[in-house]
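Every protein chain but one is kept in place in this view of the complex.
Labels run A, B and C following the written order; every chain starts at residue 1.
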Amino acid sequence: MTTRTSGRTRRASPSEPEPEFVQLLTPEGERIDHPDYPLEVSAEQARSLYRDLVLVRRIDAEGTALQRQGELGLWASLLGQEAAQIGSGRAMRETDFAFPTYREHGVAWCRGVDPVNLLGMFRGVNNGGWDPREKNFNLYTIVIGSQTLHAVGYAMGVQRDGADEGVIAYFGDGASSQGDVNEAFVFAASYNAPVVFFCQNNQWAISEPTERQSRVPLYRRAQGFGFPGLRVDGNDVFACLAVTRAALDYTRNGNGPMLIEAFTYRMGAHTTSDDPTRYRANDELELWRARDPILRLRRYMDHGGLADEEFYATVDKESDELAARIRAACLAMPDPDPLSMFEYVYTGPHHQVAAERAALADYLGGFADAEHAEVAR
Amino acid sequence: MTTRTSGRTRRASPSEPEPEFVQLLTPEGERIDHPDYPLEVSAEQARSLYRDLVLVRRIDAEGTALQRQGELGLWASLLGQEAAQIGSGRAMRETDFAFPTYREHGVAWCRGVDPVNLLGMFRGVNNGGWDPREKNFNLYTIVIGSQTLHAVGYAMGVQRDGADEGVIAYFGDGASSQGDVNEAFVFAASYNAPVVFFCQNNQWAISEPTERQSRVPLYRRAQGFGFPGLRVDGNDVFACLAVTRAALDYTRNGNGPMLIEAFTYRMGAHTTSDDPTRYRANDELELWRARDPILRLRRYMDHGGLADEEFYATVDKESDELAARIRAACLAMPDPDPLSMFEYVYTGPHHQVAAERAALADYLGGFADAEHAEVAR
Amino acid sequence: MSAARDDSARTAPVTLAKALNLGLRRAMEDDSKVVLMGEDIGRLGGVFRVTDGLQKDFGEARVIDTPLAESGVIGTAVGLALRGYRPVCEIQFDGFVFPAFDQITTQVAKLYARSLGKVRMPMVIRIPYGGGIGAVEHHSESPEALFAHTAGLRIVTPSNPVDGYWMIQQAIASDDPVIFFEPKRRYWEKAPLDASDDAEPRPLDRAAVVRPGTDLTLAAYGPMVRTCLDAAKAADEEGRSIEVVDLRTISPLDVDTVAESVNRTGRLVVVHEAPVFFGLGAELAAQVTDRCFYRLEAPVGRVGGFHTPYPPSRMEEVYLPDLDRVLDAVDRAFEH
Partner (left out) sequence: MSAARDDSARTAPVTLAKALNLGLRRAMEDDSKVVLMGEDIGRLGGVFRVTDGLQKDFGEARVIDTPLAESGVIGTAVGLALRGYRPVCEIQFDGFVFPAFDQITTQVAKLYARSLGKVRMPMVIRIPYGGGIGAVEHHSESPEALFAHTAGLRIVTPSNPVDGYWMIQQAIASDDPVIFFEPKRRYWEKAPLDASDDAEPRPLDRAAVVRPGTDLTLAAYGPMVRTCLDAAKAADEEGRSIEVVDLRTISPLDVDTVAESVNRTGRLVVVHEAPVFFGLGAELAAQVTDRCFYRLEAPVGRVGGFHTPYPPSRMEEVYLPDLDRVLDAVDRAFEH
């Protein structure tokens, strides 16, 4: 296990040597100082981060449960990645803008997106249930890597507006292989765009380990494009917070892009459709269980006596209530009117869409009439 | 101007500091030793390299002339890049395989492809006039970056065959921005494929300077993908030869891919359709004229008395003859039979293609008949 | 010796997914140059398990898990083909083929022509396609028309396990690049498979009349063949005799078989999941109308997707042609 050091060197695993990463909180819950990433965390802040971690884990568990019960078609679990998401999410200012993949439920939470809204696409009632500009949180993007270019373009807009805003592009270790992600690096570097590339290396892209994508740590990719990259302990919420905050400042100050690789682990299946027992060993899971992001914060808080039993009870209660609310809202989610699929294809009138809509309405109306006739008979 | 040093540090330009590059022959024709790239060049080898440089420059000039005279629709000149192409081309073994862009006439020459065959696509009689497997030289590829992936796949085949063969993927500075090229880096690194990525940084992608593509020297891109990269003086045929030979050995020995950035200059227009006066200054041209790849070799040979007047006269004569042969062959190139466009769409019988071919033959036959009737009348 | 060649397996019912797996296995046994490439096709066996067990049996050099980059998959496959291999690439879902669209359209399709016949591209690109499985965005697309417009590609799609087994082997044996669309919602449907060596599969470029009829022709392919067979059966009860053509090949399109049918029935309805606008139905309607101008008693009907993005799954039942939509189009053809 890791031991307390005052320096910056932390190995991710005791057996296989890993490159340096920034860690501020060990798996055992010990605080470490890092010269480049000083962080003051008040007791209140620690509790608040803890609360977020617990709540998003609960949101996630509810998503999985709802899928199991047939209420969602699919769920992509963030289990194990809570610290990476809450740490980075909480580092953002309200005016910063985030571009998520399909797994950033924790970031959504930090942005203030109602978790209920995340369910829409997994339930199949919509493909994105919120207004990206309302909370500065883009819609989930499923085509791997696409959103990184959108983030860079958005950041180019921020530059043109002379705005003091930052942008985060989330992506996975697998995504790092996509042309789009590398083009995003090229464009961001070329225009010195204020964008933080936040890669959650959760060790797997479905069944493929990160080594299939890269033989060197992913954070080093940035060097090749001429901007800094660093690795952070992705299961350490303090480190993720400090590093992302610094990176956002760095980009907002006109220094151009930066890459953060959050070294973390996908504790669950890729999605509820996946069966990870086909491709990975249980002991890996055990190893990472010991690095659990919530556990270590709890240990830290316990050491320091930063919260009392009542606090934990309140958080548990709150998370139960949140889960219940999500569940109820999910079950109450109405199926969309089929004719609504014609609604947002074009912004203005469109004769073909209008004609097809009318024909379908007519056709469906025929059934309604038939049913009506049936009932009347 | 550069001065003689025994070390490896050579600056590309006296005014603006450039990163180190490997140089074995200064613009003044002085030989420098490099600890990592020892190279013995006999007088005969020097003459042979000189001959190649002069001949490909002449081939190129003839291409330009033929275009001016309307015999070609387009020509992409290699002027200024002769050393990069002859150096790397001559470094290859017969069994190695090259994947060119559309500008590698010098490499084609080294591979033994008849220059006449290069003209076909520029004249518009075909889209590629040679058998790639005959000389291990792929067809020209116009879609920027595509061929780098082909090269990696070919190298994966070499690995599977357990063959002692190397592969070179040529591409430009502009191409480095394409997703495909970066995916080629990913795949090559992931599979440790025996491929040398040879980037001719000729400072321009049509009207865009290399800085638009990258803010750091391009050879550094490789580091981010976990394999070595280096910059070589692309106007130094010795350095290009030595570095490419070493890189091919390195890859053939199972060490995985390597990136070479040949720092050179596109002395002419992008193609005959381009007007570089719209976007670049003349003094840049002057600067590079002083670094001419042929001039420096000539100076070196003159210093050392490596050739007599007769040799130079012979090379001049040979290049005149070559140009004349190319010209004659170009003019003699028949227009293709229009029906041949149906020939190589599918390898086997195809009813639709057959029907369209028959219909067109019939239609064209009608004109022939009409003309015939006209004449008979 | 593969399970499929085992005599006892001759007519065992297998799913389409399994039939494809058996066909791939047999092709790999028959030709050591056949290699499989794609995301998650190795240990996992692909998200639909079509390559299940193949990496275990043929090794990592022949069943290649690739980095997550579709252009990279197809682009490196081009190089492997140039080197004499016969790559069979899997695109995980229909909606993720687009990053590879450039390599397919400008390289794979054109290299044989570009090289004046010197270079062949014996490559298969397998794409699970279509909707009906309640999936999220990009997992239910039917992009076949986007490839059919490009010459140099062959595009085929089996509708059942037996065709799946043979067609995948024929596609691999073809020296032309083949885009092989697999109707994902039919992966789990079973049929008895005679995989013996003496079975004689239909040529890859031919459609099949899968149900004879006299009054109207339904032309469909892939997932919609079953739907049309069901519709034909229902129509039968109303006294209408409907012929069903399983197109099997989209490029080339076997218009001969359809026109021959229409010359008998006088009516044609084309059914596919893909959007109607610029879809296969348009091409087939244009060609059949040209050939059967005086025989057609009604304009060619087209049933397919609307001019909207594929909708969220809770709407897909309405979006996708079903028995009722097909019968509605049949009715309209008779009203003319």
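The working rule: a contact is a pair of C-beta atoms (placed from the backbone, for glycine too) under 8 Å apart; a residue touches a chain by one contact, two chains touch by 3 or more.
The shown structure was predicted, so the numbers you read here are calculated from the model rather than taken from an experiment.
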Hidden-chain contact residue, picked from the options A:Val152, A:Ile168, A:Met301 or A:Cys330: A:Val152
Which of B:Ala205, B:Ala246, B:Ala262 or B:Cys330 contacts the chain that the document leaves out: B:Ala205
Options B:Pro27, B:Pro132, B:Gly174 or B:Pro257, residue touching the unrepresented chain: B:Gly174
Hidden partner interface residues of subunit A, rising order: 126-133, 138-139, 141, 143, 146, 148-161, 179-180, 183-184, 186-187, 190, 343-348, 350-353
Touching residues (missing chain, whole complex) on subunit B: 73-74, 102, 120-127, 142-144, 174-175, 177-180, 205-208, 212-213, 273-274, 278-279, 335-336, 338, 340-342, 345, 352-353, 356, 360, 363-364, 367
On subunit C, residues whose C-beta touches the chain left out of the figure: 71, 95, 98-99, 101-102, 105-106, 109-110, 113-114, 137-138, 143, 145-146, 148-152, 251, 253, 274-275, 277-283, 285-286, 289-290, 293, 298-300, 302, 306-309, 336
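Methods note: only the chains that are shown with their structure count from here on.
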Identity of the chain that, by mean CA position, is farthest from subunit A: B
Euclidean distance of C-alpha centroids - subunit A vs subunit B, Å: 45
Centre-to-centre distance between subunit C and subunit A (centres being mean Cα positions), rounded to whole Å: 36
Distance from subunit C to subunit B - Cα centre to Cα centre, in angstrom: 41
Two or more partner chains touched - positions in subunit A: 177-180, 212-213
Residue numbers of subunit C (touch at least two other chains): 66-67, 69, 71-72, 99
